[in-house]
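Below is one structure, written out as structure tokens; the observations come after it.
Only one protein chain is missing; all other protein chains are in place.
Now for subunit A:
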Amino acid sequence: MPLSWFEVFIVLAASACFSYYAFWPLFILPFLFLLAGGIWGGKYSLRSYSALALFLMAVLFFNWMQMPVPLDLRIQDGVVLTGRVETVPEFDGNRSSFVLKSKEPERAMKKIQVFCNFEAAVQKGEEISLRGDLKLPRPPGNPGEFDYPRYLSYSGIYYLMSVKEKNAIAVISAPGRSECFFAAIRNSGEKIIKDRLPAPEAAILLGMLLGKTDDMAPEQYRDFQKSGIVHIFSVSGLHVGFFLLLMACLTSLCRMSPGMKLVVTGIFLLLYASVVAWPVSVIRAVIMAIVGLLAYYSGRENALLNGLGLAGTIIIVSDPFALFKISFQLSFMATWGLLYLFPLLKKRLQYTNRLWDLLLIPLSAQLAVLPLTAYHFNLFSPVSLLSNVLTSYLSGACVILGLLALMLAAVWPWLAGIFLYPAGFFIELIMGLNSAVLKLPLAFWWVATPCFILIIVYYLGLLLLALSWSKNYRKRGFGYTGLCLILLFILLISLPASLYQQGVMELVLIDVGQGDSILLKSPGGKFVLVDGGGSHYSDPGSKKLLPYLHHRGIRKIDVIINTHPDIDHLQGLEKASKGLSVAHIALPYCFKEAEEYEELKGIAARKNIPLIFLKSGQRLSLEKGCELTVLYPEEELYHGNHYNNKSLVLYCQYGAFSFLLTGDVEKEGMQELLQQGNLGTSTVLKVPHHGSKGSLLPEFYRELNPRWAIISAGANNSFGHPHASVLKELQEQGIEVLRTDEDGAIVFQSNGRWVKIKTGAKGQSI
């Protein structure tokens, strides 16, 4: 075979991509490239031909593996399924979830994500039958939002099933004996960790050992993400590395021969994987570890890099979708950085002080994953170099102590406890260090999602730079070109969002489910956020609003405006003002003393943000030629508890483009607005109060005469927004209606002469 495993992996990855996106015209590119390499490649021609043959074979293979997504999915109620529970059920206090491997012949039904509205008494490996409603996962509404259906489809899951009653689940047969054994070890370990350690530390340790992140507070998780050490919570190469270190010490203590060490370590690795019940990330880590061990003991040339390619090949042949999973991308690239970049860097710099290793190891891993963290998390964190140096050894100690505790928990809980206390202390240290490094200046910043080509540019630059470090290619131009490409990438993703699309006014109705959130961009690049969505049950502020703002690379908002203090308008603003830098917060004058504003006022006081109180007749000048006019309500304090009719109503005009934002006003408010007589016409109208029945006032719409009416409402919301009569009225008046529950985010762009509309989650990456 004339290709190295790393080359095989790259060819397979490319063909998996093409098979998944099924974009056949582009197919000709690698084909021609390899063919040309074969014909004119000289001594590389055999390699090119083999790569070409492999590429074609792999495309056939991946199509046979059925990578393209099935299309004919439909919802059904009251479906009865039988199958085996494939994952360890997780319970978050309200509902439990697990994956069912069903016996249905249809491909889309083979694996189903089940949600129960109660704590399901099932175990991994049990065969069960259950009755519930088949649903489809909801696609994202905003650009940059987490794509749940796609995420599930990577695991071969296309349907959700919701089970409402406990008696809808019946156990047919128990899991195998070995599975029960490992489950018992896992459960006793989990129990002892939760018993002995305080909740946050226990959650982190469980995350480290079992790859469970469901117990961890989301804010905490995000903090670790910001400082670039979130990888310590997924069972990844780092863990397996520490596991191997532990095994190396133990086997050396027992004075075993190298072959024996290999076998014993391999067996323990498999045992550990069985205890944590073989989640996909662990399967991958085990494959990488076993190949890595073989590589290490083989003493072959380039064995580690080759082993990485081999492990990658095994992984994507067995599970082609792994390629699209964030965890695989991150751990593969980080390992590549350590195995390829680090030795080159070390050779280039020729230092003798081993302390440099401490800095260069995280540096090479971070260089390799930089575009991935920018793409998936919209983060660029220089501080990750520091935080990784500080925490990875601590987390390694935690992993080793936790593993010992996990092994001992079933037989000798007392001793297991002894190992846990120092682990808890180390975790506390990690948390302390983490919050300390995040406070450093320029610790991290949010960046816009880079587009695919930009990512390729970065890796091209990195490759050139790395080549310039190696002896064979020490040509001057390589290093400088590489460095320039890398800096170009960092510069482009870090540029403030306001620099893009100068001279274009933008109005975005963000899909926040049931609620309102509107982002305005002035032609000069000032950002105004009117309302932020919110809910008692979920957190659209963190899950929808912030991801959208991060996706666009918005780090600073000039004014945050709340129309009235209902939760579905206010909650997201609290999250936004916590998470971003905000210049002003504007609240309606009439609700000046409303107690719902306590938290927002607190944040404003802490972060030194000036508060503005708005009332009718005021004008908020964003820049020359662009101002927001407050049309409503009058200046008088309101003490009632029906806030809707006192919502702020804002109007803005830019050239021929104008819009009216109406908050939640209902008939009374709308009538008052009409009586005031200062309503002009407007191009776009945000339909008041999510299009509820109470906001049906035909004269209002006639007076405004908008071309588009936009409605923000949650899909299948329990209020029945928007009401059919409102929709009918709008239709009769010939107004085009756009709705967030059907269209997703709605974006209007105008330079004052033309108007462009975009809807849905299609990316706006730079």
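Note that contacts are C-beta pairs under 8 Å (C-beta built on N, C-alpha and C of every residue); 3 or more make two chains touch, one makes a residue touch a chain; residues count from 1.
Everything below uses one rule, namely that contacts and distances are computed from a predicted model.
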Among "Phosphoribosyltransferase", "V-type ATP synthase beta chain", "Heme ABC exporter, ATP-binding protein CcmA" or "FAD-dependent oxidoreductase", UniProt-listed name of the chain not shown: "Phosphoribosyltransferase"
Would you indicate which residue among A:Met247, A:Ala303, A:Ile510 or A:Val684 is in contact with the undisplayed chain? A:Ala303
Of A:Ser4, A:Ser162, A:Ser494 or A:Gln618, which sits in contact with the chain we cannot see? A:Ser4
Hidden partner chain, touching residue among A:Leu35, A:Val171, A:Val264 or A:Leu294: A:Leu294
Counting contacts across the full complex, list the positions on subunit A that touch the omitted chain. 1-2, 4-5, 43, 258, 291, 294-295, 297-303, 306-307, 310
